[in-house]
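Before I ask anything, let me first share the structure, which is written out below as structure tokens.
All protein chains but one are shown at their positions in the complex.
The first chain written gets the first letter, and so on, giving A, B and C; residue counts start at 1 in each chain.
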């Protein structure tokens, strides 16, 4: 099975970043490119790497996929050294965003320091405003720069400064950082975003998901713990807990959709969780039908679970066109009405005359679901039933996931029947919140203290949303910024 | 389900071309770009289009995918007119091949003429040699140019010249051509390569496969018949049979692997044929096992058929990394031994401790199969059984498929046991030739006059291989040809 | 002094091509790039090179300047071998013209053959029409391809075929050609365009002008004679005269403007000729003035001659902005009226209050002259007198120079007083035709049999203009042809 976010689907939530780091391996840059490649589903818009070779830092940042940009021989060749960190980013397109591509690099008194961030800081704007008033110059519009600016005003060693900076910040963050002698890995106290520790022939590796360990043949050691700071240097791996304790709030949507199915996060294999959700869904919302078809590719494991639990046959009733590239232009309006099927095609031999269950992972705006249902009906389905392997997404995420404004969320503005009507199905069902927790081995959701962050389904935001209250001032008056690097 | 040839897999046969044409539609160029996009699996290296707007021809040729090259607003904008033909090509990489990208265009006495070819001519070199001796100047190294050169020396109208040229040529060809007033579609007398006729709101469409009709919402009309020449102009669609009759020899490998699963060719839905092959395979070569896993993505339908017939559960035991791009560099030798898993990852939760049946469509060199088996064993499989949904590929193809030299084919040099040992499985089985024909609704293969071209399995070459006997002289002494189109 | 054709000045005639060839030198490609660089003034739009390394030909063609395209390390590296020919072209811009960039290459029975042409064939269209009727396929819209097509239908060795082809063609041509074993150099019987033979440490060199010998430190041997064919191979340099004899008609405008001032052509140093013209001009058209200023850069030698003969001081009263690049966009209309001085600036300290003599080489449309005069008056000149170092250009050139339609030539539509009024000067004078011949050492022009081709001044066209009578049919119906060579 494969991951579906390429090309960018406006009807999905999007993970914002993937992280990778390696310490003390002769092929540090190449391993990092491979790791970022395995994490490409966590950010397809831009990618960057910083290495250190004992004397100097070397960096490359690019708009584009890892395989098109970082993982090119001349680029790898200049990324010298045995230590490296890298970052994939989902970001707004365009040349101007290049200055926001991570890792961020800065020169401090103690030397150079590079930092890559997965997550989102919820008081970064407040911090930025205060720092600017006291003479700090920000050079990006990214929340991540606040970490660096706070470090510049802190004292002590790199890890002391990093911890001091993070203690002033709120939000979700997994970070990998690099100094001239140390690799750092840290997760926020709630552990919202994943980060794992691995090992390759003695070289420590950190990565957002285990699939990035698999691609290079590294061994999984353990998850970095919520609130843990790892400092990796020539003397070993040093763990500390520089933050106040907090309840674990791992993002439950990582299991539903973001993570790769072959990753294992916090002890749960993602593929198995998704199949289990499908089975829960079959039990909670059974339907008399002839065939179960996944919306490719993300719906496949849940559809297999649904088929197994319901006894209905599993078939590929929708074929995805995998050559859709990032730059594929949408058809013009005048021919769009022809019913152009750019991304999916109905496999009519499977669908014609059948009662079809479609299984998808989530509904965001509902527009894609509507098109697919229309296509399946056009291919002759007798009836169409949609089953969704997550609860209705009624709230936006502020912890590192790109989500539409709440007003754009179909489940915020429509009840179940209205949603069913909007996408045009004969029946529609979502797995329940409890069903989702059951698929993760819980008896049910602990509504007083939920075991995961499920704010997008429940509205229970565990971490303060300080910046949300601030009038959203534009960070910069520089609207267009382009550059031309010459021939 | 999706198609697997991107990135180029050296361990698969490769279809060489996809064709599309449209007559009398205001969005001819955009429709052709969409059609070629749906046919991207038939050629990912280069693409081209020629249109006519009533006064002039307009052309664009490019190295790269349709979505990255043709289907860009400035390109579409310059491809003016209501008539268009287009071509996808599998070809050797590099700038130098640009002159071989189709459609080929030439100015004749009667006006301009563009031609796109899927297939391979088996006496093109002999014809070329004779023409060159009599003063013809060839400008490409392509077999297709022979058609154009013979037309230049023929008399009469465009269709008379085209038929006259083709009568002097042997081999497999489906062609779409464009003059200032007519669209042409023709298949060789044996009908080796597919070509279908469709219709969109009154505008005739021709395409290699029905999936190219589906993407634009066009209706399938019928297959172009073997040996049929269609001339489409303002007065309608005119059919003729300008060649001597020959037995139908449609390429059976189109069903096994080349065609998209959602296409229907010569009356058979491809997905259904593949599932049927899987069922035949389960009957011919059953195995005691715990789980059936496809080699993604091409093995999925046959694996579903195998699972259904065997009663074993179907699981995604191997995950494909879909972000592998055309330009992704292979790891260096020094880290390749780390076991880098660039294209696939084992989903160990599914595989560990299980007796696994892997289903794939074919084995060419065996190198990829070997790597995958090794990976599956590394993930803890108790045993690994490989089932292949085609007979052993013992012979090369000369009719338009890119195949290795016969000496490179594993099945040519190894018997079944040797192959099993080479790829490292506990058991290996291929579907029988008769089983393959049964999946297509035949009782068995008619060995005296096989109903399909199955030369790659049987060595029965129905069309003369004239050029094979000629010492393979290099067509040109111009080895490097590069160009630079300015900033 | 420098050459002025960059950027393209629409108010000048333009030489169409520069040629270079070298035989048997280990640095053939690099020498050819240097030679073409020295000949850049003869064609700035495109450049190409073909080399042979004993087994294969290697080619590169580009839109752009030599230094930006050919003379780059990766390009030079692939142009292997000890034999090379190269070509600079003045041509219409745009990607589509890439197929017209020379050298042209073709595969013949006897092997590969490359050809580069300076000049213009005056019956190429007639020949092309006849060849097309008999089955030839032309692949460029260039007159030069007729040579190659005629060679394909001729018999014998490369030089026999070349001579046979040229005997069927009329017009002006200097050619350098390359086969696998021979370098060829040939001038048409009238010797309209230049071609010189040089030698570098034993390696024969051919080039359009001597300045291309100077740049590589080669020795000038002699001019290739009108009507002479040189075949250079391992056995030496073989001269023959395969054409009927004709009177010498070297282009007199080469001395006026086209050639570089440091070249020597047909025994005359160009700089000295231009100074001599300036002296003639001072004698023929003296004027009471305070200062002589050249229009930079082409007017400098004639202005020095004028100043010396008249006794007036020579000053740089007009400064040329040398950073004007090929891609510099013209100001928009709304600010053009501000009097933007993109190419020249008046040096007002020199001009203010002075009676100024401006010396230029020619007037084509008069628009540039008019602007400059206006600028000089704006800088405070008391009076402005224009002196032109060529006779009025009243006729178009058909022998290889890019000239406007005759109706666009100021001197065709205006008499002297009208021209003077148009450009806004107090007085205007051109050197006489006899004065021009005197500067070249003749007593006067032999009006019965002029010693040079001066058709642009006199209308005496020595070579038949066959194609001029043919209705100018478009050579191709392919209007737009673009390509994309991938990343």
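The rule is short, and it goes like this: a contact is a pair of C-beta atoms (placed from the backbone, for glycine too) under 8 Å apart; a residue touches a chain by one contact, two chains touch by 3 or more.
Since we're looking at a predicted model, the values are computed, not measured.
Counted over the whole complex, the shown chains touched by the missing one are A, C. The chain that is not drawn here is touched, among residues A:126, A:152 or A:246, by A:152. Annotation: of C:350, C:381, C:419 or C:455, C:350 touches the absent chain (contact as defined above). Checked against the hidden chain, the listed residues A:62, A:164 or A:382 yield one contact partner: A:62.
From the set C:261, C:392 or C:424, the residue in touch with the chain omitted from the display is C:261, counting the whole complex.
Residue positions on chain C in contact with the hidden chain: 1-3, 6, 26-27, 30-31, 34, 37-38, 40-41, 44, 65-68, 71-73, 76, 200-201, 211, 214-217, 260-262, 264, 269, 271-272, 296-297, 300-301, 304, 308, 313-316, 319-325, 327-329, 331-332, 334-335, 338-342, 345-350, 487, in rising order. Panel shows chain A; residues 55-64, 69, 75, 78-80, 95, 98, 101, 105-109, 111-112, 132-133, 135-139, 148-149, 152-153, 180, 327, 475-487 of it touch the chain omitted from the view.
Note that in this section only the chains that are shown with their structure count from here on.
Taking the mean of each chain's C-alpha atoms, the chain whose centre lies closest to the overall C-alpha mean is B. Averaging C-alpha coordinates per chain and comparing to chain C, the farthest chain turns out to be A. Put simply, the C-alpha centre of chain A and that of chain B have 36 angstrom between them.
Remark: chain A and chain C have CA centroids separated by 62 Å (rounded to whole angstrom). For chain B, the set of residues that touch two or more other chains comprises 327, 487.
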